[in-house]
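For this depiction, one protein chain was excluded, whereas all remaining protein chains were kept in their positions.
First chain written, first letter: the chains are A and B, and each begins at residue 1.
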Amino acid sequence: MATDYQIQRETDLETIDININVGPQHPATHGVFRMILTVDGEVVRDIDPVIGYMHRGNEKLPENCDYRQVIGYHDRTDYLAQFNTEHCYVLAVEKLAGLQSTERAEYIRVILAELNRIASHLMFTGAFGTDLGLPGTAFMYAFREREVIQEFFEELTGERMMYNYFRPGGVAWDVPENFRARCRQVLDSVRQGIEDLDSLMVDSEVVLARCRGLAPTATGDAINWGLTGPILRATGLKHDIRRAEPYSIYDRFDFEIPTGTTGDIYERLMMRLEEMQQSIRIIQQALDQLPEGPIMAEGMKRILRVPAGEIYMRVESPRGEYGVYLVSNGSDKPYRHKVRGASFSNLSALRQMAVGNYVADVILILGSIDIVLCEVDR
Amino acid sequence: MIADNPWLDAVARMGIVAVVVPVTVIILTWLERKVIGRMQMRLGPMHVGPYGILQGLADTIKLLSKEGVRPHSADRWTFELAPFVIVVPVLMSLVALPFTADIFVRNMTMGLFYILAVSGLSIVGFVMAGWGSDNKYALIGGVRAGAQLISYEIPLILAVVAVAMVAQSLNLNVIVALQHDTPFIAYQPLTFLIFTIAGLAELYRQPFDIPVAESEVVGGPFVEYSGIRWSMFQLGEFVSMVLISVLASLIFLGGWNWPWSWLSNGDVPTAAQIVLMAVKTGAFIMFFMWMRGSMPRLRIDQLMSFCWQMLLPLALLQIILNGLVLVYDWPNIILTVLSGAAAVAAVYLIYRLARASGVRYQPSALGGQRVGSVL
Partner (left out) sequence: MLGVLKAIGTTVRTALRKPVTVAYPMEKKELPHRARGLPVLLWDFEKTEPFCTGCQVCARYCPVDCMTVTMKDNPNYAAGKSKRKKIVDKFYIDYARCMRCDICVEVCNFDAIVMNNTWKGVELSCYDRQDLVLDLPALLLQSKSGDLETPFREPMGVAHSGWAPKAEDEEAAEGEKEGGEG
């Protein structure tokens, strides 16, 4: 009879979570970064990040270098925002040594740092477009403008990427005569590029569908996890070191700090696009105010000996708060040179942000943090 | 007729198709790289031959001469047969596809049915490739690929069924002959939309290419393949693209007849037929490449919900509309109006659904210059 039939239930079937290794060699991880995802079907249950593939001794090696040789290390720490990192370091040395760089040098530094911020955010937008699935279109637009900026830097310093141009006390040499005109040309071209990227990515329904509502972050969580930079501002907190602790001459410029509301990755993208506009504003004001004069402080000695002491100097790099903690024992080489990389702190929050999402979304979240592995691993 | 003996005739025709289509595919690979390059403000291939025309040939030679690596723990026959299972059905479905009124292999009475049925067999190949590679990425990619293909077959087939209802025939020559006055796109814009979108998904092109761009660019079910097998996958993809483009121009845009037959009211000469077909197919292929260059990809669950919750009801709606018009013998213009209204409603729905997922970013009040359309 039907009621006598016992239904056999399978009791020894189980589903296991599989481990996927998003390995160090991977087109999507923005560098040699390894993630071990524990995946249940499509949903990620756990993330185990592994870093250290890019560690080069960026903090130890400068202990053998004098203060000018260390500048090159900072170029290579965050290779997308070199002028910002150099700026942080030379400001730290200047403060510790009691130097004051000249007005013209300060203006030049600010102009170059903001241009570099634009270049870095352009790179982010291009890479983010590639993560989203655009086959290089956003990437090419972004790199077109980066190329314009890099050519401008090449005319000024000679290098396209590792400039080694700032010095404690000023800058290494003066800018060419057509600096202002050239810079305005660069800004015009960059505006066109930002407009292209805008119309390609901002309103597109596919981008909205992928990015809206993904990994929303509350401000309290963001502060607890140590996030800084556009990620923190996307959650709603109006915190920008250029306003909170103005360094160099940032207090002379008039610019807005864009903030978001939910902190999801769409807002992070919008933060960076808006920041590019604000950087253009700052550069225009600085170009108008650029004074004549010397570019290196008076009375600089050949060998810079910094009096003993310690200092922590922070700047707003495109990724967040980049800091240099410098301890000096009076000689011409730093005693301890510690770098606080923004990407390291931002990346450590990846697990909280990304667990519970789909695999493809984890890639997007990683892209939206905008890491530079050299800052993470130093 | 090439020969009197039907067997010889069939073999000769198939031989011609089997040679011409891969050559077209080789040219299409070059064209795609050029078109996408132009959209990215760069040149594309330029070195191999004038303007890089021989690039496709160079790629083919390179791929054919590469070592075919097979993972040791891969399931041998599944791994090795998967490319064949993908390519052979697509080539088989070319048998029933008329390129012009005289250039075809066989004129089948149920041509549409045959094409769709046979090309659907490729799904098995993708899953075989995913499973046989013994690689977690491939497995996930293969399973996603299978899911996507199976899902999007249904709106595709329903769209074709809608056209067959209007044409009262599955014979492609008859369908084209019936479009000598107006192409079917004028009667059924919604079906055209559904067919195009489902076709994009069948071909794994942006925005529906997540299975083959698994974890962004690693390759999905094809990650362990190299050399000849890889080139077979690419061949299969491009031949499918040609197939879908030709099919769309035949059943929606009037094939080789319209607008010549509409303007001249007579038979269309063969040369004009070839030109018309080439233009229409080319327009579709350009459209596919254009989409590839400008759209990011949807996530697999968004893709699936788009298919089942959006395309399928719309396809069924279109079939109901067709049925009403045919049963009550309303004039065709009613069909145009109803279908057009449904198409507009569908587009609007998609727009609202995409926007509804959150509040748009409002920038803080900014002085100074605002450029671009950053909101």
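Just so we're on the same page, a residue touches a chain if its C-beta (ideal position, glycine included) is under 8 Å from a C-beta of that chain, and two chains touch if they have at least 3 such contacts.
It should be emphasised that the depicted structure is a prediction, and the values quoted were computed from it without experimental measurement.
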Absent-chain contact - pick from A:26, A:109, A:167 or A:337: A:167
Residue, one of B:172, B:201 or B:295, that touches the chain absent here: B:295
Sole contact to the chain not displayed, among A:44, A:206, A:237 or A:283: A:206
Contact set of chain A toward the excluded chain (per top definition): 65-66, 68-69, 71-72, 137, 141, 144, 147, 151, 154-159, 162, 164, 167, 169, 172-174, 176, 196, 199-208, 294, 296, 298, 300-302
Touch list for chain B against the chain that is not drawn: 35, 37-43, 46, 290-291, 293-295, 347, 350-351, 354
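Following the convention adopted for this analysis, only the chains that are shown with their structure count from here on.
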Averaged-CA centre spacing for the pair chain B and chain A, given as whole angstrom: 41
Footprint of chain A on chain B - complex, ascending: 36, 39-42, 136-137, 140, 206-207, 209-210, 213, 215-218, 292-302, 350-351, 354-355, 357-359, 361, 363-375
Sites on chain A touched by chain B in the complex: 18-20, 22, 26-28, 42, 129-137, 139-141, 144, 191, 194-195, 198-210, 212-213, 254, 256-262, 264, 266-267, 270, 273-274, 277, 280-281, 284, 358-361, 363
